[in-house]
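And then subunit A:
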Amino acid sequence: MEELLRSFFDIDILVFAVIAIVPLLWVLPYALFAVWLERKVAAHMQDRLGPMRVGGWHGWAQTIADILKLIQKEDIVPTLADKKLHFLAPLVVFIGSYAAFAALPFSSAYVGSHVNVGVFYILAVSSLAVVGLLMAGWASNNKWSLFGAMRSVAQIISYEIPTALAILCVVVIAGTLDLQEINRMQTGWFWEWFVFKKFPFVFVAFIIFFVSSLAETNRTPFDIPEAESELVAGYHTEYTGMKFALFFLAEYGNMFLVSAVASSLFLGGWNSPFGDFMSGPIWGVFWFLSKGMFFVFVQIWLRWTLPRLRVDQLMHVSWKVLTPWSFVCLLAIGFWTVLGG
Partner candidate 1 sequence: MAQIETIESQKTSIGKTVRTEEMIINMGPQHPSTHGVLRLELVVDGEIVVEVIPHIGYLHRCFEKHAESMANYQQVIPYCDRLDYISSMSMDWAYAMAVEKMLGIKIPERVEYIRVVMAELQRIASHLIALGTYGLDVGAFTPFLYCFRDRERILDLFEMTCGARLLYNYIWVGGVSHDLPPGFVEKARDFCRYFRPSLKEINDLLTYNKIFIERTADVGILPADVAINYACSGPMLRASGVNFDLRRDDPYSVYDRLDWEVQIGKGDVGTVGDCWDRYMVRVREMEQSAAIIEQALEQLPSGDVSAAIPKRIRPPVCDVYVRSESPRGEIGFYVVSDGTGSPFRVKARSPAFVNLSVLPEICKGYMIADLVAIVGSVDIVLGEVDR
Partner candidate 2 sequence: MTPQEIAAKLKARFGEAISDLKEAPPSDPFISIQSLRVKDVAAFLRSDPDLEFDYLMCLSGMDYNNGNLGVVYNLYSMTKRHKLTLRVEVPKADPKVPSVESIWRTADWHEREAYDLVGIVFAGHPDLRRILCPYDWEGHPLQKDYKVPEFYQGMKVPY
C-alpha cells in the first residue's frame, strides 16, 4: 500500500498521513456501529426492542444522533478540578487506544506501520491508557472518580501479565513479533490457525488472552473501574460532552483492538478460514474485520450476561488463576517447540 501511495504523491509526510487516516476512517464508524450494536444486542437479550426511532430501520441513526448531541453539549469542568489534567486525560486515553491501531494488519496489503515488533508495540502503547485513566480520576477531584482510577490502574497493570504471557505463547510458536508475519504463517485452512496448534495449550492461552483482554478494556465482568452501581461512573463521572465521547470512543476502540489482536494472533487474522476460497488483500480486510467484530459481539454478550467481580476477586483471578495457567501454557509450548519442533 505504501508503494501504491508513493506512486501518487512524492512527499513522505502526505503518504504517512493518508496511511494514518485509514484506521480512523474505520474507528469512527465502527464505534458508532458498535454502540448501536451493544444497545440492540442488550435490548434483544433482555426481551426489549432498544432504540427504534431515529433513522427508521431499527434506530440505526441513534448513535449518530447521540454523538451530535454530545458534541453540542456544554463542556463542564468542576471548579476544583485540575484543569490541565482534566483536559489532557481523554486525549491520552484516546491516543493510547488509537496509536495501537497503527500496527494492526488489516489485510495482507495494509498495515499502518510495518514494524517488526508489532505485538510488542501494541502491548506497550495500549498500556498508555492507564496514565490517562489515572489522570482523569485524579483531575476530577472526585473521590468516586479517584476510586475508579485506582481500581482501573491496578486492574490493567495486573492483567497485562497474563495477556503478555498468552501472547508469548504464540510468539514462541511463530518465532517473530511481526504481526504481518504471524498472520502469514497461519495461511491455509482454519486448522492452520495457531489456536488449534499444540492443542490444548494454545487454546488455553487464547482463552486466557480473551479473558484478560476483557479486563484491559474494562468490560464486564471486570468493569469495576466504572462499576455503575458502586462508583456511579468511575473515572469519567465528571466528564461531559466531547471529552466524555472520547472516553467512550477509546473504550470501544480498545474493544476492537483486543479483538483484532486476538484474531490476528490466534485465529489467522486476515486469512480466510477456507484455504484459498475468498482470500486475497480485499477479502483479507473482510475476514479481519468480521473476526474482530465477532469478538466484539462476544464481549457485548458477556457484558449482558454476567455480574461484576469485586476488586479482590479480580486480583485473585489475575494472579492466582490466569497468570499461573498462562505460565503453564508457555512452559508447555516452549518444551513442545524445543523437543517436538
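Candidate entries met the following condition: all candidates are chains of the complex that A comes from, given by their letters.
One rule holds for everything that comes next: a residue touches a chain if its C-beta (ideal position, glycine included) is under 8 Å from a C-beta of that chain, and two chains touch if they have at least 3 such contacts; residues count from 1.
All of these numbers come straight from a predicted model, not from anything done at the bench.
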{"item": "Options 1 or 2 - which one, within this complex, touches subunit A", "value": "1"}
{"item": "Residues of subunit A that touch candidate 1 when the two form their complex", "value": "42, 45-48, 143-144, 147, 220-221, 223-224, 227-230, 232, 304-313"}
